[in-house]
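One structure coming up, written as structure tokens, with questions to follow.
Only one protein chain is missing from this complex, and each of the others stays in its spot.
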Amino acid sequence: METRLLKKSQLLSFIAGLMEQQAVFAPVKNGDFTQFQQINQADELDLESTHNTRYPPKALFQPQSEPLFEFRDGKFVSLLGEIQPRIIFGIRPCDVHALQLLDTVFNAEGAQDPYWLAKREKTTIITLGCEQPCSTCFCTSVGGSPFDRRGSDLLLTNMGDYFAFEVVTERGNALVQSMPVAADGQANDVKDMQTKAEASFPKAFDPTGIRDKLYQLFSSNYWKKMQESCLGCGVCTYLCPTCFCFDIVDEKQRNQRVRNWDTCMFRVYSQEASGHNPRPTKLERTRQRIMHKYAYWLDNINEIGCTGCGRCVRYCPVNLDIRWMIQTAQNWVEA
Amino acid sequence: MEHNQNLYEPIPMRIARVIQETNDGTLKSFELVFENPQDKDQFYSNYNVGQFCQLSIFGKGEAPFGIANAAWEGDFVRFTVQKMGSFTQAIHKMKAGDAIGMRGPLGNGFPVDEWHGKNLVIIGGGCAFSTLYALTKHVLHPPIRPQYNEMHVIYGARTSGMCIYKEDIASWYGRDDLKIYQAIDCPEDGWCYYTGFVPVVTKQIAPSPVNAVAVLCGPPAMVKYTLPVLTELGFAPDQIFTSLEKRMKCGVGKCGRCNIGPKYVCKHGPVFSLAELQELPEEL
Amino acid sequence: MNHQPRIVVFQCQFCLYAETDQHWMDHELPANFKLVKVPCSGRISPLFVLNAFQGGADGVLISGCVPEMCHYKEGNLGARRQLDEFSRLLKYIGLEEQRIRFAWIDVNQRGRIQQELASFEKDLADLPRNERLATRTPVEQGALQ
Partner (left out) sequence: MNNVLTAIQNEARRILQEGIVDVVVGFEAGTLQLKAQPFFMHKADDVDKLVWNGFCQNNLATYLTRLDKQQRIGIICRGCDSRAVRTLVMEHQYDREKLYLIGVPCTGIVDWRAVQRQTGEDILSAEEIGDEIVIATPQKKWKFSRAEMLHDSCKRCAHPNPVGVDITIGELLPEGDPQQAFTRTREFELKSAEDRYAYFQVEAERCIRCYACREACPMCYCSECFVDYTTPRWAESMITPSGTQAWHIIRAFHQAGRCVSCGACERACPMDIKMTYLTDKLNRDMLDLYGFDVGENDDKQPPFAAFSLDDRDRFVK
């Protein structure tokens, strides 16, 4: 579809216009990092940070703690309220594609999650393409790209003194009617810029055959080495845009049944009432995390369950780098 | 889009009957009846023997239990529960008339239609026998029974006092369309059936693998040692079925914790053939 | 002041009291008090105290046997060292120190517990309601964190 243009100086008034119609969520500077939250003023928006928000935007659809039911008069009453139409502005392509991956879980045929769906349906996604990689980005190694259109309604490209708005869906189109359409030459400039930027993204590894390789390594000493430095905390999974595991807990004092994020990196996650644990040590748990992303997702939907956002790489307290783990797996020769 | 059904919302049930199954008080069966007739219709239109439900007690959360009755038995759903963690302790304190939530039926259940015309060898141990009991009851239903051939049921418990469904199982001895073999682990005065662990007893009985399927449920150790016996007897991996248990929360393939490799026990299982399990990573 | 403080009392089952006092504690305690009996004050974990505050208590009274009279010899002394430090930590975090009160009570001090509770209640009524730590507010739908 067509591309429309917006002068940078007009961006804030454009956003203010959006805010008049809908709630707008955008990256906002919060101390040393940015975080998606609803903005009250257009200028709260922060698009300057080259790297991604620290807390993943999946939380806008699957909040870390989400009350599901209230227990009232002996009955479970759903707390799924009316969701107002909203716009996410400035989300990156890796995070948008992660939402699509999560759709295959929460919007699975015959088992649709109403809490997820309600928010998904009411959300318009305006993606900001990345003209510059950060040191932990590896989207191009896992089948993504810095200008990936999948899942977006509009895709923005930063062209220096103006933004190019590429229309991806009708829903996106409706928001940019007032902008001038890019002439052919300008549209080509945008394409060139995108191609050039994409080429600057380094390939961390080649994912070909990774699924089979990991299955071969299932009982290998490879995992012994990988898990050694892992502490078993939940940083990698909680900051991951594609990790979706949750726990359902009854909070008696609130009279609510709540779902909270959970992580396969915790021992209690798979601990059964009998005391038996199918994943008793951090070896099994580390293996589960990596194999889920790089083997089981491929088995189920033929896509890698990692979008290369790099959050786990950056914030792992022991610098256990998933890129290094995959590289090592690819080259592993069992002694 | 309409979201008329909330996956996580339990339907209201009421406990109609509580049955003390064993003399040590650790196993009880609960028969639940539906508060709303439309829930009942929906349940039975989906129910396949071998499936499970998430029972729900507010404050204690939810826990999965295999359904221990066949659809024809009546308008109730039976579960046999072993007292183990906080949820099962809470349900053990409940009485007839108490309200409880239920989600289900969940999972795949036994592929009973694929087994038409076959001999069934049912091998169970402890309280995991519950879904096998449901399977046996299902097959024994007069309109269904002719669809299957011979039926052998091997059931082991630790002691005679730990046997469940006592009355029903006693009545099976009189039948000519079913062979029941009961076993307890150690000799006991007055016990006139088999003595020994299930794998050993299975070896003694030596059911034939010809045109047969073996359905196996029990504690992990029992399953582990019975599988080689069945293989030795000539059962191929696609003739052996088992039902797995894992820690579960959602029961609908979302919360993530019950996976074995790419398969979720709650969604793709709990019933798997040995052939299917051999394809999966070993992480039980 | 014009509010009735909510008070949780952790009571060592041995320290109290003359029989009539214990009967009063068990059966006639006013509704704004909640009694939790423990086998020894040494059993009172800081977690109990924190949970009481989180559940909305305005004050916590911990009563134990007088020194050298502990049923388990020295449980009360161990409790004193830990709980005292815990109250110091809560104060440091920003909670009023007066919200935790300790009482050694001997079995022959008939009527003493009523006096303690009354004076504690009066002191707490002079403080505002405890809103720190007692923050069980629901998460807003769709909000981040």
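Here the chain labels run A, B and C in written order, and each chain numbers its own residues starting at 1.
Criterion: contacts are C-beta pairs under 8 Å (C-beta built on N, C-alpha and C of every residue); 3 or more make two chains touch, one makes a residue touch a chain.
Small disclaimer: the values here were computed from a predicted structure and weren't measured.
Annotation: of B:23, B:86 or B:171, B:86 touches the absent chain (contact as defined above). Across A:85, A:180 or A:232, the residue that sits in touch with the chain not pictured is A:232. Screening A:78, A:260 or A:300 for touch with the missing chain picks out A:260. For subunit A, the residues touching the chain absent from view are 31-33, 50-51, 54-55, 64-65, 134-136, 228-229, 231-235, 237-239, 247, 249, 251, 253, 258, 260, 263, 266, 268, 282, 313-315, 317-321, 323-324. Although one chain is not displayed, subunit C still touches it through residues 46-47, 50-51, 54, 64, 66-68, 74, 77-78, 80-82, 84-96, 101-104, 116, 132-139, 145.
Here is the rule we use: only the chains that are shown with their structure count from here on.
When C-beta pairs in contact are tallied for each pair of chains, A-B comes out on top. Put simply, the C-alpha centre of subunit B and that of subunit C have 49 angstrom between them.
In subunit B, no residue touches at least two other chains. Remark: subunit B residues 1, 3, 5-10, 12, 56, 58-63, 84-85, 87-88, 99, 101, 220, 245-247, 249-250, 252-257, 259-262, 267, 281-284 touch subunit A in the complex. If you check the complex, the residues on subunit A that touch subunit B are 68-69, 71, 74-76, 78, 80, 105-106, 108, 111-114, 117-118, 121, 215, 218-219, 244-250, 252, 257, 259, 262, 264, 269-274, 276, 278-279, 284, 288, 291-292, 295-297, 299-300.
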